[in-house]
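A single protein chain has been removed from this complex, and every other one stays in its place.
For reference, chains read A and B in written order, and residue numbers begin at 1 within each chain.
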Amino acid sequence: MHPLGVTMPLSAELFLQQFITGLSSGFVLFILASGLALIFSVLGVLNFAHGSFYMVGAFMASTIVGLLAKTGVSFWPALVFGPFVIAILGGVTEIVLLRRLYVRGLLYQLLLTYGLILVFLDVTKAVWGPRPRTIPRPFGLEGWVSFGGANFPSYSLFLVVMGVLIYFLLVGILKRTQLGLRIRAAASSGEMVSALGINTPRLFSLVFFIGCWLAGLAGALAAPVGSISLGMDASMIIKCFIVIVVGGMGSLFGALIGALIIALVEAYAILFFPEFSIVCIYIIMALVLLIRPWGICGKPLIER
Amino acid sequence: MVSSDREKALDGVFMILEVRALSKSFGGLKAIHNLSLGVKKGSIHAIIGPNGAGKSTLFNLISGHLHADEGEVLFKGEDITKMPPHRICRKGIGRSFQLISIFPNLAAFENIRVAKLSWFRKNMNFFSSSEKMFLNECQEVLDKVGLSGKGSDLAGTLAYGQQKQLELGIALSVNPELLLLDEPTAGMSIGETATQLNIIERLARDHGLTVLFTEHDMAAVFSIAEKITVLHQGIVLAEGKPGDIRNDEKIKRIYLGKRG
Partner (left out) sequence: MTLAFLLTLPLYGSLFHVRLVNEMAIFALFAIATNLMLGYGGTMPFGQAAFFGAGAYACGLLLMEAGVPLPLCLIAAGILSACLAVIIGFFSLRLTGIYFAMITLAFSMMIWGVVWKWRSFTGGDDGLVGIPLPSALAPVINYYYLCLGIVAFCMILLLTIVRSPFGSILQAIRENRVRTEFVGINVKRHLLIGFVISGFFCGVAGALFALLSRGAFTEYINYPTSVEVVLMCILGGVFSFAGPALGAVVVILLESLISSYTEYWLVIMGVVLILLVEFVPGGIVGLIRQRKGA
């Protein structure tokens, strides 16, 4: 048990190291949360099962890595193909199960995604077994990079790069493509979209597909860090949820800011209050809820 | 109609509702600009204008559903500009909405009863059974708006015209002195329109109600209005008796020629 208070002398090195740690986990969290935010702004559904897709993504990556262990390059195929498997899983789920519930109302959709959590949890246990597993960092990224007088895991830097790339990829899609235009239209007004002749069911499926792809990608990226276990879904969905509450419901930039704030707060809080780091995050969420309940980048809703 | 008789009945010229220099913008768009208007107590006053002239915005500003950027709204001399809708209602204003606003899954009788329960301040009563309350008062209202036998029907299953009448009934149930009616005959057939107008006029006469309404149906306007205000792009274009407005060339050119 750590006593409350600074456990080691705070040096510039440590500061910088925690910064990179926070940044890298923040970007993975962003990738996951962006999927959730996307699904939420277009479909209006809070996908409770998003953490489950993430978890399955991590396990899937471990399987692909295992299959290709003999070749020298096992991680990269996992990173490229894994998310698509998850995305297909998500797309099928949406078409078969979720679509029928759009007429029934939001409540039923929420309950369905909750049911999915239960199903995914046991299916994952059945397929991959109850014990946590790990996969090694990919070849070339196992080492350390040093600058500023400190050492940083190369993989963490890789995660940061990936996160930034995904952010610009998403922004690019939203701002410059037909699909992005449709997504933005749907995000600002659901009813208008079908009136405009946009094929709503197909758009919804596509967005859910992309959202799950992002979840799978986050899972694959997170797989070499720490362990892959059955509880991953619960811890991540809570954090993800906090991110979009803090960052703004339905805002991509908000998801980025929210994720980075949460991850950095956690990274630094662990230094000072290891027992209460999670409380710090909740305090931030509380502050946002009290002062600006629609999130930092969210649009204030008319109170009627 | 018989406006001269009603004029004799009015005691003095008292502005029950006064709008002063009201302005409201949405983003860059000026919906209402420096609008001033007075409604005489006991009169039937119509506001007309093409779509987008600001009629519904004006109503929403008066009833408290929107906040004005500038200006004031005075009801019976009291400043109600910043009051929340529920308090404005209790001051004596009843309102109907452009898109029918009733309680679809409650019976018609219940619709009226809810208004009565609120008006008689029973909303914090947790222990009586509301089923037995205000039976007479609710039936009375239903009779007045021509829905006598429809009390037990679910409001959502009533015909369109009947739903509008029900909404009028709800607005009446809170004993208003001023009725704000947003397009009270919209979507009605000619027969239903005549009935509705009859009801409105009779209510105004019998209870000394002031009625301020907006309409697109010019025949309706000219048949019962005693005074007409014409809005265009958020400002008052003209005001006067029906005869004057009908003959005004400028107004005719702008939009009367297109309808009714």
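The working rule: a contact is a pair of C-beta atoms (placed from the backbone, for glycine too) under 8 Å apart; a residue touches a chain by one contact, two chains touch by 3 or more.
All figures in this text were calculated on a predicted structure; none of them were measured in a lab.
Within the full complex, the residue among B:75, B:119 or B:222 touching the omitted chain is B:119. Among the residues A:20, A:37, A:121 or A:297, only A:121 touches the chain that is left out of the figure.
In the full complex, chain A touches the hidden chain at residues 44, 46, 48, 97, 100-101, 104, 106-108, 110-112, 114-123, 125-126, 238, 241-242, 245, 249, 275-276, 278-279, 281-282, 285-286, 289-290, 293-294, 301, 303-304.
The omitted chain makes contact with chain B at the following residues, 63, 65, 84-87, 89-90, 94-95, 97, 101-106, 110, 113-115, 117-119, 122-131, 133, 170, 173-174.
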